[in-house]
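Missing here: one protein chain of the complex. Every other protein chain is in place.
Letters are used for the chains, namely A and B, taken in the order the chains are written, and counting of residues starts over at 1 for each.
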Amino acid sequence: MVLLIQDEYPEKLWRDDGKRLDGREPYDLRPIKMEVDVIKNADGSAYIEWGNNKIFASVYGPREVHPHHLAKPDRGILRVFYRMATFSVFDRKRPAPGRREKEISMVIGDCLEPVLFLELYPGTSFEIFIEVVDADGGTRCASTTVAALALADAGVPMRSLVTSCAVGKIDGKLVTDLSGVEDKAGEADLPVSITWFNDELSLLQFDGQISQPELEECLDMAKDALDKVYNLQLDALKRKYIKIQEEAEEMGGATD
Amino acid sequence: MMDIKRVISTIEKSYIENNLKKEKRIDGRGLWEYRDFNIKTDIIAAAEGSSDMSLGDTRILTGIKYDIGEPYPDMPDEGVCTIMAELLPLASPLFERGPPDQQSIELARVVDRGIRHANCIQTKRLCIKENEAVYIVFVDMYVINHGGNMIDCGGIGSLAALISAHIPEGKWTEDGPEWTGEYLTGKDIISDLPLPITFGKIGDSVFLDPNLPEQLVSEGRLTISVTEGNITSIQKSGVTTFTPEEIKMLSKKAFDIAKDLRSSLDLWQYTTKIE
Partner (left out) sequence: MENDDESETDDEFEDEETSREIVAPGEILSEDLDTYNPGRGTILNKKRDKIISVLVGLKQIKNQYINVIPLNGFYTAHPGDKVIAIVVDKNPVKYRCDINAKYQGILKPKNTIKYNKKRRRGKYHEKPDTEKYEIGNVLVAKIISADRLNSPELTTVGKYLGKKTDGIIIQIDPPKVPRVIGRSGSMIKMLKKATNCNIFVTQNGRIWIKGQDIENERLAIEAIYKIEAQAHTTGLTDRMEEFIKNEKEKRGIN
């Protein structure tokens, strides 16, 4: 695309005052907002704003499998469809899904499957549709996080939620939650997901160059970040009901 | 109100039809009333313009992107606007994955025709150098929830997104197009506002803005796009037929309804101001 303003990578990723370009400290997360039950037609749904990322997720299931030959006789199947809108990126993306989207769909699916009880739903499918409408670094982490919420919102039994976040290295220093420009211009990007029921990592990818001690430190930083994001997920799931309880109490309902 | 995950049932059909005969609708509206509109613009950081538009339960996100390319040979000094729509499977169990199907193409084309024949897109302003470089403006609609009447929601959402757009302004130099440092906004890009007004028909009853159950039960729709002075496009879809009297009546109604809608929505307020 011929664009008049170019998507340039800044020379330095650290400001003179020691903070990151968007004003954050090394371990700070970007502002995150989550909401469930945003798409009425879906069995379950959620929406997340993570920095500039804006992502919707919808869950449909359990339902019959189309095409039929993909159905498994002894368990249900999970299918994830991660897609990005044309206008979600600086350089307009072609509407059709590309290889990156298909790879991320698979990675997110692998990451969520361990918490589901698919053996209870033979011959059926659970489908998760993820649409990134605004992207700015860490979309696969935000997508996994919002997809887990949508599953819980649908009433699909889960061993636990799944939370995801990325850590990495920019201009020599380790940081939590890379923004788009940090992801592109930095030296290392490590997205991780955790399935809380066994405290194990279900997504782990790495791009860049770091030393082994740095990797260990990254994993510790990730755990802290994941705890924080997890609490936001719990809040989003419960807030919907707590808000209604509070409104009901105001109207004088809480007597028994 | 009703679950749209499956075939619409005979009693729902007769319920809607019988009540329409008494001029009553399942959501309590009058025959010529719109559901509530809700518009937010310029909400997508990566896009050069955007709108998040709800009409009742129908919600559509529209984004504006641009490219610079060579003009069409028969329109050497005019920019181009191309409109696309995706009915996302996340928006409804009725939508399937895959390339745009009939419904999404119809949505894109009906919105496109309404805009094309109005003096809407300022195509001459969207030219950087005749025969060399013009803007291609992409208007991409993504349906997030399907609650009926995606045409009016998407069409008006597209107008709001275009009004909110802030496209870098280019000038022609020997090395090609370069940024002037300024932006094209609001009336640089879009002038007249053709509003699509969609009517449904069930039995002999005609009504404005079908919600989803009404849309599934009705066998046809009529969309009339109007600017302040003119009709810019008409589209009848489905197997229903309309009498010439009905069409005359609806075309008059479309102007009245559009007039009220224009003032209540006040779309120009969404023009982006660049400091």
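Miscellaneous remarks
The rule is short, and it goes like this: a contact is a pair of C-beta atoms (placed from the backbone, for glycine too) under 8 Å apart; a residue touches a chain by one contact, two chains touch by 3 or more.
Quick caveat, the model's predicted, so the values are computed rather than measured.
Of the listed positions A:141, A:161, A:192 or A:221, the one in contact with the omitted chain in the full complex is A:161. Where chain A meets the chain that is not shown, the touching residues are 43-44, 61-64, 73, 115, 117, 120-124, 152-155, 157-161, 196-198, 233-234, 237-238, 241-242, 244-245, 248-249, 251-256. Listed by residue number, the positions of chain B touching the unshown chain are 1-3, 5-15, 19, 22, 24, 26, 28.
Just so we're on the same page, only the chains that are shown with their structure count from here on.
With each centre defined as the average position of its C-alpha atoms, the distance from chain A to chain B rounds to 31 Å.
Interface residues of chain A, counted against chain B in their complex, comprise 1-5, 39-42, 45, 52, 54, 56-58, 60, 63, 81, 83, 85-90, 92, 95-96, 127, 129-131, 133-136.
Against chain A, the residues of chain B that register as touching in their complex are 4-5, 43-47, 50, 57, 61, 63-69, 84, 86, 88-93, 97, 99-100, 133, 138, 140, 142, 144-147, 168-170, 176-179.
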